[in-house]
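Missing here: one protein chain of the complex. Every other protein chain is in place.
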Amino acid sequence: MLWSAYSLRNLWARRVTTLLTLLGLGLVVFVFVAILMLAHGLERTMGKTGDPANAIVMSKGALSEIESSLSREQTGVLAAQPEVITLADHQAAAVREIALQLTLRKQEGGSLASLSLRGSSPDAFAVRPLVRIAQGRLWQPGTTEVIVGTQVAKQFPEARLSETLRFGRREWTVVGIFEAEGSGFDSEVWGDAEQMMATFHRTLFSSMTVRLADPTVLPAFKARLERDPRFKVSVKREPEYYEGKAEGLARLIRVTGLFLTLVFSVGAILGATMTMSASVAHRTTEIGTLRTLGFTRSHILQAFLLESSLLGLAGGLLGVAGAALLNSVTISTVNWDTGAELAFAFHLTPTMVGEGLLFAAGMGIIGGLVPAARAAHIEIVHALGQRTV
Amino acid sequence: MTLMRLMFRNTVRRPVRLALTVGGLAMVVLAFGLLRLTLDEWHSGVKAAANNRLITVHAMSDSLLLPLSYRERMAVVPGVQVVHYGNVFGVEYRDAKESFGAFAEHMSTFFETYPEVILNEGDRLAFLKDRGGCLIGLKLAARFGWKVGDVIPLKGTTHPGNWDLVVRGIFRSSSPGIMGEGELYVHWEFANERLRATAPDRVDQVGWYVTTTAPGVNPRTVVAAIDATFANSFAETRTEREQAYIAGWVARSGALLDALDWLSGVMNGIAALVLVNALAMAVRERTREYGVMKTLGFQPRHLVALVLGESLLVALGGALAGLGLLYPAARLYAVMVAGGKTVGAYEITSETIGMCLGVMGLVGLLAALWPAVRLSRMTTLEGLRHRG
Partner (left out) sequence: MVDPVVSLQKVTKSYSRAGTDVSVLRDLSFDIPAGTFLAIMGPSGSGKSTLLNVMAGIDRPTSGSVVVAGTRLDGLSEGEMARWRARHIGYVFQTYNLIPVLTAAENVELPLALTHLTRRERSDHVRTALRLVGLGDRMAHYPRQLSGGQEQRVGVARAIVSDPTMILADEPTGNLDRESADDILTLLARLNRELGKTIVMVTHDPRAAERAQMIRYLEKGVLEMPP
């Protein structure tokens, strides 16, 4: 108890230096946690896109919906597979869709951005129960009405409720806003597949998403369809497919972030070492006195290590607190794997708080190691003989 | 001068602390340098863009295709010299992790549209003659050890089916920001032919048109004329000068680039903290000496100059050490970001060096501010009475 009070008061006695070191450590932890939050937020967004019991079927070889094409006959056969569950109205829980993109301007005078435009059918809501209409209503099948995700409505003034979009020489009215629990669908525009195919002179769909009885059925379903030469399709679990579509972005965030944090932390550790060295140098006489009183070298080592880990922890708290302010701040940027705009949020988890604090304490301890060892090895005679002026 | 000497000696007075400070600063400069390189990499295409090239894409989205028939209508737009076109040629080699960019281009206009491509005449003619051949960049060739005459087995994604392409030439680029050396090129007509069987919806369509404007023509009028030609057709066009087109793509990543920019600001904050801390310690220890100097008749400005000089000296040391580390680190970082894909340039330019030095100079200046203010406020007596 006395020991930690000793360490704490020493930190307080040199508060300017302590504060500067704290800020340095805090900034490093802030960056570290912020990067984790962003990468996690992105993966969460993509991982929530779709349902584990859903399978997305695309033409063989296609890496994305945009590259894929399925004929009307193919989709009919696919929907009739026994693994696909049946809805209350005896229809198969399957939705065939066409993937397009739409370029709009972000804000007045902002940059252009591409949006995922999904030609679909109302069945999409049966297949993806997560998605629900938040405002307005569903589009009328057979019309040029569209609905937009919440993030689209937020980022693009041209796509707000009741606005009219112009593309393919036709006008498309936004009649509803849908909400998909922060998943990637929130960054999409949905409308009637048949209308869009007619508009763009297309005869082929892009993909088909089917709902299976439960997630465990999927591997067998996938194996059967992919092996059968009549289908010429590839099958992926829906959320896994979307997760794969953000790998490039996730890697950039993680690599850049962690590389920088690593480099940073070396700087902060050196800062901590400097602070602790000065603290030791300053207290040579005091250390001599303590040793004369009967405290052992290991006591001295402990006191200084405690002091430096307290320094680290305090910095860590500062950094984590700063990062917590970023929680659920949304950023919207282009996803390079698809070329389309994607919104995702910083997301803080308890694990990250722990990691941040641990990281901070670690930096403090590593930084304090050499000065503490030096303090422990000071000779009493030397320490007391030192001139104080 | 004695003061100059005093400044140098003060700087190296605590070798351990100096090493720690310079080390800390070097790390920050290193991180800052890496970020600047990342941002430079992003903007490299914008800088390297040619003035006379225009890009035309589908007005609704870059990912939608335009009819091949637009070629003739574009050629007659006044001011247009050459009409070139191409598509993404999506392929996989072995597996998705080892993918690279590939494009199907109209080869009769490719070389005059992109003078950046450097290829010897023999290989060029051989490639033009072989419709099933391909052209690869130097970096791509190095990555997989491919040579002229090798057959590359690829699996098509945008163009379904298996493609066995014979390497007919390995090119270098005079401007990697525009024409990377990590890509593969095939004949557009060859790729298009196979689509008739595999994806009839995409036959005779192109991803983009590239037109060059005649000398002396204002590209802006050509841009407007092209878009006017296709206004109200079923696929309207969006034409931009090459620079604006690339800048538009960079802007789409604006949120991320802003975050990186912001991060590099935070970094300099850390640098300033490290330096302020070291200086504050040094100044506190030497307070008595400063008091003595004041007694001898030195003015506050002399003392401020001493501290400022020391601060700048240490900052400079940190900048130089950091730049020294930047060279090997940039290479490692480039490989990591690429994650198995073709590695970007990440070239350290004199601009990067100047930026690092400039920013550290500023940090040195700022870090000296607070100790300097404290020193000039301190009375002689306070200085003399100070117990270190």
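The first chain written gets the first letter, and so on, giving A and B; residue counts start at 1 in each chain.
Everything below uses one rule, namely that a residue touches a chain if its C-beta (ideal position, glycine included) is under 8 Å from a C-beta of that chain, and two chains touch if they have at least 3 such contacts.
Values in this document were obtained by computation on a predicted structure and should not be read as measured data.
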Contact list for the unshown chain, restricted to visible chains: B
Hidden partner chain, touching residue among B:118, B:332 or B:381: B:381
On chain B, residues whose C-beta touches the chain left out of the figure: 1-3, 5-6, 9-10, 13, 288-289, 292-300, 302, 379-381, 384
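As a working rule, only the chains that are shown with their structure count from here on.
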Between chain A and chain B, centroid-to-centroid distance (C-alpha), Å: 24
Of all residues in chain B, those that touch chain A in their complex: 16-17, 20-21, 23-25, 27-28, 30-31, 34-35, 38, 59-64, 90, 92, 96, 155-158, 160-161, 199, 201, 232, 234, 236, 238, 248-249, 251-256, 259-260, 263, 266-267, 269-271, 273-274, 276-278, 280-281, 329, 333, 336-337, 339, 387-388
Interfacial residue positions of chain A with respect to chain B in the complex: 16-17, 20-21, 23-24, 27-28, 30-31, 38, 59-64, 66-67, 69, 100-103, 111-114, 117, 167-169, 200-204, 251-252, 255-256, 259-260, 263-264, 266-268, 270-271, 273-275, 277-278, 331-334, 336, 339, 341, 388-389
